[in-house]
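A protein chain is absent from this complex, but the other protein chains hold their places.
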Amino acid sequence: MLRIAVLGVGRIGRMHAENIAAHPRATLAGVFDVHTPAAVEISEKLGVPRFESAEAVFASPDVDAVLIATSTATHADLIEAGVAAGKPILCEKPIDLSLARVNACATKIAGATVPIMLGFVRRFDTGHAAVRQAIEEGQIGELHQVIVTSRDPGMASVAYVEVSGGIFRDMTIHDFDMARFILGEEVTEVTATGSRLVDPALMERCNDYDTVTVVLKTASGKQAIINNSRRAAYGYDQRVEAFGSGGMAISENRTLNQLRLYTADFTGQATPLLNFFIERYQDAFAAEIGAFVDAIEQGIAPPVDFEDGRQALILAEAALLSVTEGRTVKISEIG
Amino acid sequence: MLRIAVLGVGRIGRMHAENIAAHPRATLAGVFDVHTPAAVEISEKLGVPRFESAEAVFASPDVDAVLIATSTATHADLIEAGVAAGKPILCEKPIDLSLARVNACATKIAGATVPIMLGFVRRFDTGHAAVRQAIEEGQIGELHQVIVTSRDPGMASVAYVEVSGGIFRDMTIHDFDMARFILGEEVTEVTATGSRLVDPALMERCNDYDTVTVVLKTASGKQAIINNSRRAAYGYDQRVEAFGSGGMAISENRTLNQLRLYTADFTGQATPLLNFFIERYQDAFAAEIGAFVDAIEQGIAPPVDFEDGRQALILAEAALLSVTEGRTVKISEIG
Amino acid sequence: MLRIAVLGVGRIGRMHAENIAAHPRATLAGVFDVHTPAAVEISEKLGVPRFESAEAVFASPDVDAVLIATSTATHADLIEAGVAAGKPILCEKPIDLSLARVNACATKIAGATVPIMLGFVRRFDTGHAAVRQAIEEGQIGELHQVIVTSRDPGMASVAYVEVSGGIFRDMTIHDFDMARFILGEEVTEVTATGSRLVDPALMERCNDYDTVTVVLKTASGKQAIINNSRRAAYGYDQRVEAFGSGGMAISENRTLNQLRLYTADFTGQATPLLNFFIERYQDAFAAEIGAFVDAIEQGIAPPVDFEDGRQALILAEAALLSVTEGRTVKISEIG
Partner (left out) sequence: MLRIAVLGVGRIGRMHAENIAAHPRATLAGVFDVHTPAAVEISEKLGVPRFESAEAVFASPDVDAVLIATSTATHADLIEAGVAAGKPILCEKPIDLSLARVNACATKIAGATVPIMLGFVRRFDTGHAAVRQAIEEGQIGELHQVIVTSRDPGMASVAYVEVSGGIFRDMTIHDFDMARFILGEEVTEVTATGSRLVDPALMERCNDYDTVTVVLKTASGKQAIINNSRRAAYGYDQRVEAFGSGGMAISENRTLNQLRLYTADFTGQATPLLNFFIERYQDAFAAEIGAFVDAIEQGIAPPVDFEDGRQALILAEAALLSVTEGRTVKISEIG
């Protein structure tokens, strides 16, 4: 049984802790949170030790691996600490809001052999993964276009938005990784368009956008289109479409069940989209833990790693530059 | 934490044991199986005690409740033993293949206050339950017709079929309960049609049917149509349709994900139906354990009980009589 | 150009007249209706002759074929007149409400070589026909079960219901023909269940049913289930499902377009079902005229004929007897 500790037990960390506890080949080695009451509560609820500090977690001989779900600003430090302690890491995205900090971290951990996995959970969604698999199996021929539709069910709090680093680094980052996952080759050009339509005043104040379209292009000419909105009235919209020379594969939205209601007023699906990411990607979060355990147990590379996190951030930087300058940005200009 | 023991750890009992272990307010108190190696394996895997007999389970002060997943012939005896020991019971369907035995059991346990819940798991499926809920909320008006489509992905083994008690008592029994659940009032008439199309030779030998249609009618004239096949080439087909004066609600089939594939050959859903009942009703089985725990903790009646099990068997008897005599059978003629 | 006259230009006859006029290899030879103003109106609108009587139509050298869309009671007489005049006939269903009258007509026209086609238009629906084709191509293996769901969007007028001959002869008659079309072999047993749920008072008074289920069985054991309601709040519900040893084919409902609407309240199809039969089966009605023209031009048997009309009526009689006596009725008992 692999003993995994969790740093940070906010909403996401808590869910990870429960998934670790439920995994057949892993146990929850304990938790730490700078907000002690949160750590006490989860420690008591799940009957696991509470650590006094992140350092104590990394120093503990009873901890085999560490999941980092703390605030973004601490990720890079904790990754470095994990590498120093020789403990495998599963870190929530993004690595950092600053590409310079991420690059510095990359330099520092260069050559490390301890597995570092990034929490791009959507790769583990069975529907999105099936799109990738359909491509690999040749079911849609040579890939030409990818469309990633990703819309949140509601604007996050003002406080959150203000420190989020902007939509590209905070929200689109998931879609940059999804596009890279589906494209299967590196992006060379980025063109972004941003609008302020959901909450223009807030966006104006934060110099941010709530409605964006990003077009990615690879060296071979493959295109990926990402469209984002901070607020979809009908729920959490998560779709991935891959179009190729031989056909098309779409991972459509999921609902809790397949209830269809037919009345004089409408004909259709009665159950709303799964809301929010913890429900929508519930299976994917569990599969992510499984992939982390597999990588450590089998000594294989994790399926999504530090460099994937860095590349996604590079695309975010390129998108920001593109929208600012109103032009296509080459990836070679970034970093 | 409610301590629940499991009697019988074949395929279904094992799944129940794991669901109990995973439930946040229950623990697996131990297992028993007449086939000792199976009990040893699951006891070791889950780290729980193995009991030497059913009697030992009922006598144990460390067991709060018992789940019965043994062979059908032992169900009634074990229910009686559970009642005698004052331990709440969750028993797999059917209670017994003989209505006389079920009636005798009913007489024996009459007046017992210990909760006895029957394992009609489909009531806990979120889609099927949503159909019932739509009716209760008045979304489809007054109920008129119900269609339950229920087809297994493949014929069971010859050995199984021979002792199954026939399709009505073994397979349709689930659909009789689903029809009663959706109808919301008692059935008064049953008309059944049986054919031998999947494996005519086996059916001839067992005097059984593999393809049946049963029409149920209530006193107020509501109709329920059940159609069954022992083998659907495309997988486990589980649909429930309710039609009323104000509309229609359908619980459609579920698939693992929402992948859609479009090629020159076809356009549509690429992922097959969930297969078999353990996958299809995975969430429902977990919810069933939850409902059992809730009933005991809160001292409320279980949502599906012994009498539901008895009524489903009465419908099976009526269907058998109907198909034999080629006529509509009144429930008052049975039992 | 085949010159076809239309007898009876009520709602259905008028639509047929327009379809004939629009057919590339047919012309509308003229119309007749006992209600002269209706005939005048359509004759002027389409610029075609108005005949003074049915006799004049049959006698006219300028009429190659006749479509009968008059009231039911006149169908048999007009068919006989058509045969006597040697003019091909396309007659609306049913032939007559009395099986005795139909049988007498059959005797009278026995041996006639002039094509007589019955207007079971649903056979020409591209979706329902594709189910039949899938069976013929072996795509679903050996056929086992058929489910025909057929629900009208609203109860017809009291005056209509009173003279309709009852639901089996008036409404289910279409489904009996559809079941025969999909089954591909003759029915030997009929079991029917009837309820009074939509308008119990009217049904009581007419000794009729508004909600029925009919189960048909063939000699080889194939089953067809028909379910009818006189009123579906969500529109005209027309589905055909065929289940076989190798798979299933379903002809689902059609809508005007494929608009999907997603709001906070619901997720789904925004466009109601096509309403009513003239819209739903618009293409099929045109194809029916085409099949009639083809049969005459090519000297081949029409795809649906007098005997099909007679067999459907026999099934209606059997259903009525079954519901009255509460038993399965053998076709050999009828007529």
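Descriptive notes on the structure:
First chain written, first letter: the chains are A, B and C, and each begins at residue 1.
As a convention for this text, a contact is a pair of C-beta atoms (placed from the backbone, for glycine too) under 8 Å apart; a residue touches a chain by one contact, two chains touch by 3 or more.
Since we're looking at a predicted model, the values are computed, not measured.
For the chain that does not appear, the touching partners among the shown chains are A, B, C. Here the missing chain is touched by one residue of C:Gly246, C:Gly290 or C:Gly326, and it is C:Gly246. Among the residues A:Thr27, A:Thr72 or A:Gln145, only A:Gln145 touches the chain that is left out of the figure. When the whole complex is considered, the residue among A:Gly246, A:Gly290 or A:Gly335 that touches the unshown chain is A:Gly246.
Annotation: of A:Asn19, A:Thr126, A:Thr172 or A:Asn227, A:Asn227 touches the absent chain (contact as defined above). Residues of chain A that touch the chain left out of the display are 140-142, 144-145, 147, 149, 151, 189, 191, 193, 195-198, 211, 213, 215, 217, 221-223, 225, 227, 229, 231-234, 237, 243-248, 326-328. The omitted chain makes contact with chain B at the following residues, 233-235, 255, 260-264, 266-273. In the full complex, chain C touches the hidden chain at residues 22, 125-127, 130-131, 134, 139-140, 246-254, 256-264, 270-271.
Assume only the chains that are shown with their structure count from here on.
For the pair chain A and chain C, the distance between mean C-alpha positions equals 57 Å. For chain A, residues that reach two or more other chains under the stated contact definition are 260-264, 270-271.
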